[in-house]
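With one protein chain held back, the other chains of the complex are shown just where they sit.
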Amino acid sequence: MDGEMNDRVPGWEPRIVAFLCNWCSYAGADSAGVGRLQYPAAVRVIRVPCAGRINPFFILSAFQKGADGVLVSGCHPGDCHYISGNYSARRKFALLKGLLEHIGIEEGRLQFTWVSASEGERFASVIDTVTEKVLALGPARRMEKRYT
Amino acid sequence: MTPSGPTGAVLVLGGGISGIQAALDLADSGFRVYLVERRSAIGGVMAGLDKTFPTNDCSMCILSPKLVECGRHLNIEVLTNSELTALEGVPGAFTATIEQQPRFVSTEKCTGCGECAKVCPVKLPDSFNMGLSDRKAIYRLYEQAYPHSYMIDSAVCRRCGLCARKCSAGAIDLDMQPRTLSIPVGAVIACPGFEPFDASLIANYGYGTFPNVITSIEFERILSASGPSRGRLLRPSDGKEPHRIAWIQCVGSRDIHRVDNNYCSSVCCTYAIKEAVVAREHSGGNLETTIFHIDIRTHGKGFERYYERAKNEQGVRFVRSEISRIYQDGSGSLILRFPENGRISEEVYDLVVLSVGMVQDRANREMAERLGLHLDSHGFCETRTLSPVETSVPGIFAAGAFSGPKDIPEAVMGASAAAAEASAMLSHSRHTLTQRKSYPPEKPLLGGRPRIGVFICHCGINIASVVDIASVRDYAAGLPNVVLSEEALFTCSQDSQRMIRERVAEHRLNRVVVAACTPRTHEPLFQETLREAGLNKHLFEMANIRDQCAWVHQGEPEKATQKAKDLIRMSVARAKLIEPLPQAFLDVNRTALVIGGGVAGMVCASSLADQGFGVHLVESAAELGGNARRIHSTNDGADVDAFVSRLVESVSGNPSITIHTGTHISDVSGFVGNFRTMVENAEGIVEEISHGVAIIASGGEASKPDGYLYGVDPRVLTLQELEDEIARGNPDVTSSRNAVLVQCVGSRDEDRPYCSRTCCSKAMKLALALIEANPLVNVYVLYRDIRTYGFDEQFYLEARERGVRFLQYDPGNRPTVEIVEQDGRKRLRVVTTDLVLGREFSIDADLLGLATATVPSAGAAELAGLFKVPLNEDGFFMEAHIKLRPVDFPTEGVFVCGLAHSPKTIGESIVQAKAAASRAALVLCRDSIEAGGTVSVIDGPKCSGCGVCAALCPFKAIEMDESERKAVVNEALCKGCGLCASSCRCGAADVKGFTDGEICAMICSSVARGL
Amino acid sequence: MTDCTARIREETARLLAEGRVDLVIGFEEGSLPLRATPCFITEPGDTGRLIWNAFCSNNLARYLIRSDRKVGIVAKGCDTRAIVELIKEKQVRREDVVIIGVPCHGMVDPHEVRERFGDIRIQTVEDTGGKLVAGDGTALLSMNREDALHRSCRVCVQRNPVISDVLVGEEVEERTRDEFTDVADFASRSAGERWEYIAGEMSRCIRCNACRNACPLCYCSKCFVDETRPQWVGRGTDPSDVLSFHLMRVLHLAGRCVECGACVRACPMGVDLGTLNRRMSADVARMFGCRPGLDPGKPAPLSTFDPDDPQDFMLEP
Partner (left out) sequence: MRTIARNEIGRLLDGLLAGYAVYAPVRRKGILVFDRIRSGDEAILDYANTRTSPKHVLMPQMETLLSSCGEDPGVSEHTDCGKPAVLFGARPCDARAFLFLDKVLRDGQSRDVYYANRRDSLLVISIGCTQPRETCFCTTTGGGPLSAEGSDILLEDLGSVYLAHVASSRGAEFAAAHGLLDTCEGEPPGSGTVNGGLQPAIEPPVDLGLLKAALDRSFDDPLWLTLAEKCLGCGICSYLCPACHCFDIVDEEAAGVRVRNRVWDSCQFSCFTAQASGFNPRPTGRERYRQRIMHKFNYCIDNHGMAGCVGCGRCVSECPVNLDMRQVLAAFGGRRGGN
C-alpha cells in the first residue's frame, strides 16, 4: 500500500488547497453554489487571475504548510481569458505532476483540471473526486514541514 | 436636430451578441446607449449554446464577461422586457418610445439567491431549455443572466405572494406596473436576431411527434453543462444515453420545395460538426455520429480544418444524401431512409438532430414595420453588398442575423460596423450625454500598520442559515491587524455601503475585507465604496462565504462555519500585504495608421476620418484600389468599378487622410496610443509617422495555379482573369461554346487546407455572365462542394435553372486537361468523373477557368513581425479571439480587416473594415490610456534578462532591453495574468495585486490547523 | 588525448596572439591525482599549462555567464549544449565566445577508479582509450575506461560539440540512443519505495548549493533559496525544505538542463540528484520533444506551448 498513513487519524479533516482561475474555474465554483450542489467542505480556494499565474512553488508551499491535497483548475483549452495562459501553465503542471509522482508523492495528492464558468456540476464532482482520493490516502506527511 | 448637433445617444434593439457588442463599442467611444431586449435578460442565442466552433470554446465562458461589462457600464442602460413601440423624428434626432413590462422583482434589491423560486408553487416547462426541463413562475432566464435578478412570469403567476414573503431582501413587488419611456437618440442599431426554423413545418421528419427528433438548438441545451441534463447526453423519450445520432442538414434552408427558403443559413454545417464532435467527447467516444448533408459548407476561417479533423480523426461520418422521411420504431428509435449509391438505404438512430436554419419571426417583422425598414421576401432586413449595415432608413443600421444568416464573428463584426456608422454620424456629439464619476482624493497610507475592517454578510438567510455568523465575527475580530469585525444583513445594500464608508472614517481603516458572496459579481461594487471612502480600490479583499461555502455545505453548518473562518483568515492574511495600486495615464495620439489601400483599408480609413480622426493610409502599390479593381460587379449586380473609383476619390480628397502610396513599413516601435512607424518609399526616403492605433489591411492575392495547362494554353485562365476578360468583353471569351470552371484549385488541399470562400459564388456569377453574353454556351462547373452560403444560394439555383452543368469530383481524382489535336484544331480536353452519376465525362472546352486560392499578401509575415502580432498556419493574421474579437489582436491598438484576416467577399471586407474602424476608434476617442493597476512589475536587479517572460506574454507587454539585459513591462499593454511571474526563475517578475507574497500568505494561512 | 592537448594549446596561443579573445578557459593539471582543474589563460606564454585528459569533467560554460570579455572556451558536447542554452537565454553573446570544441569520449569518475582500485595511493593514470592504467609507484592496475565513466557520460547523446569555432580532435561516433530506461526502472517501483529512496538521498544534503553553483544554467542574481519576501524555502536542513529546494531546482531547469551532470559531480555528499534530473529530462523529451542544447533555433519548451500538448495527466472527474 502506497498511502503513507492509512490509519484514519481521529478528528482529522483533510485540508485541500485549490487554486482557481478567476474567469472560468472560480466562476464554475460559483455556479456550483448557485445550483446548491453539495460537496465536501475540505477545500480552501485561492483565487488567481489565470492558471498561468500559478508558480509550482505555490503548490509545493501548500504541501509544505500541511495541505493534504492540492487542486489547480483553469479554463478549458482555448477558453483562457488571457488567450494562452492555460496552455503555458499546462506544460508546467505536466512536469510538476510527473516529478512529484516520481519521488513517491501519491497520485491523488495533486490534481489539475479544467472547469468552465458554466460547469458547476463538474466543479462539484471534481471536489468530490479530489476529496475522496485524499481521504483514502490519509494525512499528507511526506512534504509537510513540522516543528516540534 | 438640436442646434448643438445630433443627440449623442444610440438605441440598440436586441440584446444578443450583436447588440451587446454594438452597445459596448458605442458606450466606450463616448455615446449613451439604450440596449433594449424583449426577454428578461441579455445574452441572446449565444447564451444558450454549449460550445462554439471551430475552437470548441465554451460559449458562456466567453460571453459572460461581456454581459457583466455591459451590465456595469455607466453609459449603457439595459432595458429588458422591453419593446420599441414607435420611432419618430429624423436621423440625429429620433425619439424612441419603449414599452417596458414589469419584472415584479427589483433588480437593485434582488441578490439572486433563488429562495423565491424554491417556494414558488407554479411549475412550467423552461423555454430557455426548449421545454426539456421545468422552471417556476418566478425565475431567472439562465444562471449567468444579466440582470442577475429574478423575475415573475405574470402570465402564469398565481399571485400567491409566497415568494414576496420568503424574500428577505424585500425585492419582490407584485404591484409593479408597465412603464413607457420616451428616449431621445441620434441613431438606431437594429439587431433583433433570428429565430430557429420551426421544424414541425416539415411533417416528414416527425418533429413534435417523435420525442427523439429534436432541433440542433435543443441539442445545444442537452450538451450544455447548465442545461436540463447538466451536460449528460440523454435522449428525451426515455432519458437513456444514445449510441447513434444522426444530423439532418438544411432543415428549413436551401429548400424551395417544402418551404420557400432559397437561402443557405451558413452556420448549420459547422455547428452540426461541432455538435457531433462534442457529443462524442461527452460519450467518451462510444457514439456513432452521422451527418446527412447536401454540400458541406465549412467556408469560414479554420472551418475546413475542423471538418477534416472531424471526418478523419474524430470519427464523424458524413453521408451526402437527402433524408426524405423519418419513421419511429417501437423503442422510440428512428429509422432513416435515404438514397445511397443508387439504392435506398435504411439506418436506425437513437436520436435525430435537425439542423434548423435561421428565419425571421413576426415580432421582428413588426418591429421593422414600426421602424419603416424594407425587408426581403424572407423577412430579413434589406441591405446592400457595398453598404452592408445601412438599411433603407437613414440613421438606422442593421446588424447581426437580422440582415441575413451569420455566424458569431460575422455578427460581432457587423455590430461593430454598425457602431462605426452611428459613431460617424454622431461624432460631433461624442461625450455629450455620457457620465463620468468623480471620487474624493485617495488617502495616503504613509506606511502605517494595516488597520483591517472585516464586514460579514448574512445575505438574508443565505449565509446566516448555515454559517454561525456571530462566531465568525468574533473569530475575525481576534485576527492580527483586524480592528473591526461587524456583521450586516446585506453588505451590498445601500445602507450597508454607507455604514462601511462611515466605519472606514471612524476606525481609520486602511484595508477592508468583506465576507459575503462572490467577488466576480460584487468586488466592483465594494471597490466603488472604497473609492467613495477615499481609499484606493485595491485595498479590498473578499471572502466568498456564500457561493463557495454556505450554499454548498448546507447540511454541515459546523464545517461551513469553520470554512468561513478559514476563508476570512486567508483574506485577512492577504489584506495585510495589499498595497494601493496607482493608476497611470498615458496620452493618446489620435491618429490611425491604416496599412493597405485596397477596399478594406480605404473603407476603414474613411470610417475613421468620418468619426473625426486623422488617418495615414499606406499602400505599397503606386495607386489605391487593390484586388477590388479586378472585381467588376457583385453577384447582386452592384457596380464595383464605380464603387472603387468613388472610394478612391473620396479617400484622396479627404483632408483628414494622408496617403502614402508606393511605400512600405520599415520599422515599428511604441505601443497602443503611442506608436512610431517608419514608412519608406522606393527611393529609400523614410518618413516617421506617429499614431495611436494601426489597422492591418494588407490584403491577399490569388494563388498561381499549378497544372491544368495554366500558362501553357491561353484559353486557361484564373477566375480573376476570366472576370477581367468578361468585363472587357473579350470576344474569345464571350463567344466560347464550352466553358469549364474548375473549383478548389489550390484550396482545400494538403498545402492549403482551407476554403477560399468566395470562389463558388464567383463561379456562379461568371457562369451566369457567360450565359448572358452567349446563351448558347455550355458551362460546366467541376466542384467538390458548392458553397454558395447565405443569399448567394439563389445564384446557384439560378445557374442550375439556366442550364449550368455541375459535376462533382473527388479530390483524390482531380479533373485532367490535355491538348488534343482534332480536325486540325487544338482542343482543350477536360476529363472528370462525376461522383453523383458515377461516370466519366470528357469535355472539349474552349475556355477553362480555374478557381484559385486566396492567399495572404507577400508582406504579411514581415508586418506580423513588426507589429508583434501572430499569423495562423495559413499565413493569415490571427485575431485575438475567433468569435468575439474578430478584428482585434492580443496586442492592444492593432487591428486587422479584409483579406489579410482570411478570404472573404468584398461586402464582408467592408463590414470588417468598418468594424476595425469602430474598435480602433475606441482607443482614439479616449483622453488617455490607463496603465497600472493589476499589472506585472519587474525587479530590475533580480532580472537576468533571459527573456522567458517576453516570449510567453500573450499580450506582448514585455520587451527586452537588450543593452541592460532586463525585461521591461509596458503597463499599458499588460493585463495582469501573471504568466511572467510564475515563469520567472529569478523571482524578478511579480503581479501587483496578486503578488507572490499575497498568494503565499493565503497558502500559509489556508492550512494553519487549530488557528 | 595528447594530440588534443597540443591542439588546444596551439589554438589558444593563436586566439590570444591574434587578439580574438581576451581569455581562454580550459583545463590544467589538478593538485590531486585523477583531477584536472579549470584554468584561465590570458598570456600566450601560459598555454603550456593547458591539458586535455579524462578528468576534464567540469562544465566550463558556467564561467561564461555575464562575462564582459571575449572568451575562448574549451568545450565538450555537454558544455556546448550549455552554451547553446545560454545564448538562447541571452546570458552569452555568440559573437563574444570562441568555442574550441573537443569531441569527448566520456569523462572518468575518480570515485569509480578509487572504488575499483581500493586504497592504493594513485600517483599516475594513463588513458589508453580503452583502458585506464593506474600506478601507485610500485605496481600498475588497469580497468575498462567505459566502466569508470561518470553516470551522465554513460547516457550522453551528444559527445561532439553542437556548435564550435575550432574543432580539436576527431569527431566521435554518437553511440547512445537514450531511452531513459533508468527513469522507467525507477518509476516501476512502488510510490512508497520511491519515497523512501528519495527521502534517504535528501537526508544527506547539506544545502551547500554546490549543485546550483556548478550548474552552467543556474545564473540568477538572487536564487529563490535566498529570497525572503516571500521565503519560498527554508534555509536549513529540514527535510521538507531540502526536498522543496531540489524539486524547485529541477523545475527551474526543466527544458533547460543539458544533462552534463555537473550538479551530481559537485555534490560532496553523493546525493543522487540524477534521479530527479533524469525524470525531468525524460518528461521534457517525451511530452515536448525537446533535448535542451541540441537545437539553437528551437524555443525552450517552457517559453512556448502547443495547443495539442499532452494533458492525459489532467483529472476527469
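By letter and in written order, the chains are A, B and C; residue numbering begins at 1 in each of them.
Simple rule for what comes next: a contact is a pair of C-beta atoms (placed from the backbone, for glycine too) under 8 Å apart; a residue touches a chain by one contact, two chains touch by 3 or more.
As the structure is a prediction and not an experimental result, all values here were calculated from the model.
The residue touching the chain not shown here, chosen from C:R14, C:R35, C:K70 or C:K298, is C:R35. Residues 30-33, 35-40, 58, 62-63, 121, 200-201, 204, 206-210, 212-214, 221-222, 226, 231, 234-238, 262, 265-266, 268-270 are the ones on subunit C that touch the missing chain.
Taking the whole complex into account, subunit A touches the unshown chain at residues 64-66, 144-147.
Just so we're on the same page, only the chains that are shown with their structure count from here on.
Should one ask which of B-C and A-C has more C-beta pairs in contact, the pair is A-C. Spacing of subunit A relative to subunit B, judged by their CA centroids, is 32 angstrom. Annotation for subunit A: residues 56-57, 61, 78, 84, 88, 92, 122 touch two or more other chains. Taken residue by residue, subunit B touches two or more other chains at 952, 983, 996, 1000, whereas all remaining positions touch fewer.
Against subunit B, the residues of subunit C that register as touching in their complex are 89-91, 219-222, 224, 227, 229-230, 232, 252, 299-300, 302-304.
Per the touch definition, subunit C reaches subunit A in the complex via residues 183, 186-187, 190-199, 224, 232, 234, 238, 240-241, 243-244, 247-248, 250-251, 254, 275-276, 279-280, 283-284, 287-288, 301-302, 304-307, 309-311, 313-317. Within the complex formed with subunit B, the residues of subunit A that make contact are 13, 15, 17, 22-24, 26-27, 29-39, 41, 44-50, 52-58, 61-62, 65-67, 75-76, 78-79, 81-85, 88-89, 92, 116-122, 124.
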